[in-house]
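A single protein chain has been omitted from the complex, and every remaining protein chain is retained in its original position.
Each chain carries a letter (A, B and C) given by its place in the written order, and its residues are counted from 1.
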Amino acid sequence: MADHRFVPTVFHTTLGPHDPVLTIESGDRVFTTTVDAGGFDANDNPVTPAGNPQTGPFRVAGAEPGDTLAVHLEQILPNRTRGYTKTWVAANVLDPGHPTLPADLPQSIDWNVDVEAGTAAPLGVPELAHWRVPLAPMIGCFGVAPERHQAISTATSERHGGNMDWNGFQAGVTAMFPVFEPGALFALGDVHAVQGDGEIVGTGIEISADVVFRVELLKDHAIGWPRARTPDCIATLGNARPLDQCVQHATTEMLRWLADDYGLDRHLAHIILGQAAGYQLGNMFDPAYTMVCTLTHDILRAITRTP
Amino acid sequence: MADHRFVPTVFHTTLGPHDPVLTIESGDRVFTTTVDAGGFDANDNPVTPAGNPQTGPFRVAGAEPGDTLAVHLEQILPNRTRGYTKTWVAANVLDPGHPTLPADLPQSIDWNVDVEAGTAAPLGVPELAHWRVPLAPMIGCFGVAPERHQAISTATSERHGGNMDWNGFQAGVTAMFPVFEPGALFALGDVHAVQGDGEIVGTGIEISADVVFRVELLKDHAIGWPRARTPDCIATLGNARPLDQCVQHATTEMLRWLADDYGLDRHLAHIILGQAAGYQLGNMFDPAYTMVCTLTHDILRAITRTP
Amino acid sequence: MADHRFVPTVFHTTLGPHDPVLTIESGDRVFTTTVDAGGFDANDNPVTPAGNPQTGPFRVAGAEPGDTLAVHLEQILPNRTRGYTKTWVAANVLDPGHPTLPADLPQSIDWNVDVEAGTAAPLGVPELAHWRVPLAPMIGCFGVAPERHQAISTATSERHGGNMDWNGFQAGVTAMFPVFEPGALFALGDVHAVQGDGEIVGTGIEISADVVFRVELLKDHAIGWPRARTPDCIATLGNARPLDQCVQHATTEMLRWLADDYGLDRHLAHIILGQAAGYQLGNMFDPAYTMVCTLTHDILRAITRTP
Partner (left out) sequence: MADHRFVPTVFHTTLGPHDPVLTIESGDRVFTTTVDAGGFDANDNPVTPAGNPQTGPFRVAGAEPGDTLAVHLEQILPNRTRGYTKTWVAANVLDPGHPTLPADLPQSIDWNVDVEAGTAAPLGVPELAHWRVPLAPMIGCFGVAPERHQAISTATSERHGGNMDWNGFQAGVTAMFPVFEPGALFALGDVHAVQGDGEIVGTGIEISADVVFRVELLKDHAIGWPRARTPDCIATLGNARPLDQCVQHATTEMLRWLADDYGLDRHLAHIILGQAAGYQLGNMFDPAYTMVCTLTHDILRAITRTP
């Protein structure tokens, strides 16, 4: 149950079997920092090439393929004031042939991120000068080393996690990843101060951050896709294209969870999901899109309580 | 501003240029009833063939192609106690090859819908006997006659509305449809007492209902896809396959709305949607799926207020 | 076995339960004409609104839901010299954000269609002045009245046929459609003098034509999707979005055909298709795309011959 303070000096733009930067035990807590998607740190200095550079990987002692790594997100705190976003909805999110960004407009704008006030304000756009967006910091890209000893770009996502860009990955949430490599090799980065559903402009408000997380190793407990436990619900994430396939993965994983851990097998989980499932759009921008299937704790409690 | 009480005797399973059952004026209110998706009425008697039979069409005097028909949903009230749902998530919502419904399990179950208590309870499933689902009645299928004098099955949806199965179409919401035929020819049916996101088992809790709506004609105001105004947000609906295309239609329509009615043109609407758009899954069961793009009134007020 | 000469005077831009223009018997042959997709006839006069206007519908005596209508295409002959095509690949066929047609270029060009020489030559494009494209006339849009008494736009396609735009529908080919309405109500139009795979610019070389076809009614023989028999192969067509779903419909229909008519059930048809199936892209432009699954007569003969 140790606390580690880790200052990153190397970063990777793939999730894969890289040399671990630190070995930690199940139950340990890590205090560390992440650079923004473009590789800029808390002082707004460029310290590594762009592309969702990751802090880590952290080796979790005893983690083996077939286990699950739970990561409790305890704090995600922007550690500088400048954030930035792109300014045009991605072409793949709009009707084919819809006009692209006019040449006289900027491709990105900066935002003033005020952690104390809990808001972000767009800069350099007079019409929006008075707008304050409530902060809701989240992790855009994190995960473990993928199956088959692959090293997969942090631009995309798959079963091992990666660039899922779901705005539900906030402090107070537990993320779960299937372990494919010994030690799991967990890494994280790409914090957004805020992000709309779908990350449809291709960014949230990109920023560097102080992050605190605690790992927990679930031995001999295999899962198929990333899962989450939020204060409100349990959630499963499907990462693929098109969105239909994301829904297929997420829903199938939810059925597996409800059968394995809640005893809701045969048609019980189906009946419940039919009238109570929720779906959220993680991202529709990255090479793999993300859809999230949710079920509230209220429902789970109502279903599984003793009469 | 007349009130009409209309008792349906004929029903259609297409939306199209059918003979109107009643002519109403912009501002008029209609009190009527809908049979369930299977054609059963308030007395649980089969009165018309299955397939989302529609009450109507209602001719709105003066409606012409290029106008928009707004329909204020004032009341959607189940008018009997028996509802029913299917019991297995549709094959297209699960990973390819996932097992289908075991032969020893029922394809559908009944629910006891208790309007006074505001809940529905599944029947004949002992493990779920104590579960009470809060009612949230909604309209599954409604819309106007489509473009090009088509008559399109109420199993599917398109620009004219139809079987969108979005659980946001509840009382207190205004739905808007583009007018393609003189008189608009609005019809409605397929009420669900409750429905999970995505209608993934292929039904909500299907039931007959008493419905009250008021129409409002917006002259010379063309829209591309169905829109809605809920107590919380404005919403645009895209109906197509795959879900990606639904998102494309819904998002493009939202940009159009923000430019036309809120003066948010050039990159303003893009910047806002990037950090504030919401998405909801209407259905992923029908021939055309439905995704909904939303923006809260809070955001709209914050953006458009005078500083 | 009568021959009919039919001169069309009314045209429809939906396939649906329209009044038949002529009643014919199984075995009868019809000599008729089609206007081009824009409604222009053999004299290049506009005679009906644009949108793949159809000649027909022809009522086939005795046709009932559950039957199959076979249409032997005996002749498809352009009957004027001017054809036209669009000039830019559709946005949905190119990477999102790919530039659209520059404003200084024409949206469509004319072609000189020379039936005697058997070629088409583009007009008004000096760089292509010497190009001669061999004619391969085909029917872009034809089919029967759809299920559920729908009237469906001739811009799209479904189980009943419609705007499939497969360049395999040439003279010498038999097309088969499931019958949904009494009399089948077969109609045809939208001839292309030539068309590349996918109809990716949104047109073939659009032209009016003289067409000769012979109908054959297959009683009590239900099929799920349009089929074809060409000199080389048997073919099944899936009409949907995305292309994946087209392949699913076409392949499933091919398995059904091989089981029902060729006795290739259990895993036999699967083993054969795995190593011998062919696929062709009908269109990737219309609201519903089309993919075609084929199996050559050579293979069928090799498989089903007595050893």
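FYI, contacts are C-beta pairs under 8 Å (C-beta built on N, C-alpha and C of every residue); 3 or more make two chains touch, one makes a residue touch a chain.
Values in this document were obtained by computation on a predicted structure and should not be read as measured data.
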item: Omitted chain's touching partners, listed by label; value: A, B, C
item: Which of C:Gly56, C:Gly198 or C:Pro287 contacts the chain that the document leaves out; value: C:Gly198
item: Absent chain, residues of chain B that touch it; value: 90-92, 96-97, 100, 242
item: Where the missing chain touches chain C, by residue; value: 85-89, 92-96, 98, 101-102, 105, 109, 120, 122, 125, 127-133, 194-201, 203-205, 241-244, 247-249, 251-252, 255, 266-268, 270-281, 284, 289, 291, 302-303, 305, 307
item: Hidden partner interface residues of chain A, rising order; value: 13-14, 16, 51, 147-153, 155, 240-242, 245
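Methods note: only the chains that are shown with their structure count from here on.
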item: Chain B and chain C: spacing of chain centres that average the CA atoms, whole Å; value: 35
item: Length of the line joining the C-alpha centres of chain A and chain C, rounded to whole Å; value: 47
item: Residues within chain A bordering two or more other chains; value: 92, 96, 242
